[in-house]
Every structure is written in C-alpha cells, then in structure tokens.
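The complex is shown incomplete by one protein chain, all other protein chains being positioned as in the whole.
So, subunit A:
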C-alpha cells in the first residue's frame, strides 16, 4: 500500500507508458558477466521486430568489441527475461517471443567470463 501523503489529489501518468513510444516498445539487453559495457542498453522497437535483428544487429554492434564475442558457442547460450529463463525463437517477433514493453533480456554465455575471467 502506498505511503504517499499529499495535500491535494495526486494522479500523474507514467513518463514511460508504452503509448508514449508511438507503436514501439522499450527493450533492455544485458550480456551477463561482461560488465565492460557497464550497463544494459535500451532500444525502442516495434513489437513485430524479429528476434534475429536483436542479435545480428543491435547486440553485434555493441558487444562485438569484446574479445569473447567471437568465442561464443551459440548452441550453449542461455537467456533470461528479467529473472525468468526463456528460449527465444530467432525467427519470431518480439511479441511472439513473449517480450513486452520494458522487458530486460539477459544473455548468458557459459564458459565465457570476460577479460581474464574478471566478469568484465
């Protein structure tokens, strides 16, 4: 229950409601144990965007700077949506993969732990 106390009615819209993105939705992406990138990145994409585009374009553009990127064994990669494991289908859209507005996709590459195994 809210603890907010006010002198007058207090009802303001969320700054980042999905309606504000004109047909797009926010998606965050993080590469686990590769903290060189400091924090996840955010994209605004239509829900019909194929998941393959996330990997082939956005993740590659950002993450390929890391020497581990070329070492990834894609058959072993694991995925989380927030805290929950899931298995994305490359050829399906974000919506069909069950990815909604402001979801956080976490990408795990077993055996690869960053520069000198430091998590970076």
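Everything that follows uses one rule, which is that contacts are C-beta pairs under 8 Å (C-beta built on N, C-alpha and C of every residue); 3 or more make two chains touch, one makes a residue touch a chain; residues count from 1.
Heads up, the rule we're going with is that contacts and distances are computed from a predicted model.
For the chain of the complex excluded from view, the name given in UniProt is "YHS domain-containing protein" [choices: "Cell division protein FtsX", "YHS domain-containing protein", "Beta-lysine 5,6-aminomutase beta subunit" or "2Fe-2S iron-sulfur cluster binding domain-containing protein"]. Annotation for subunit A: contacts to the undisplayed chain at residues 2-7, 10-18, 20-22, 24, 26, 28, 30, 32-33, 35-44, 58, 61-62, 65, 82-83, 100-104, 106, 113-116, 118-120.
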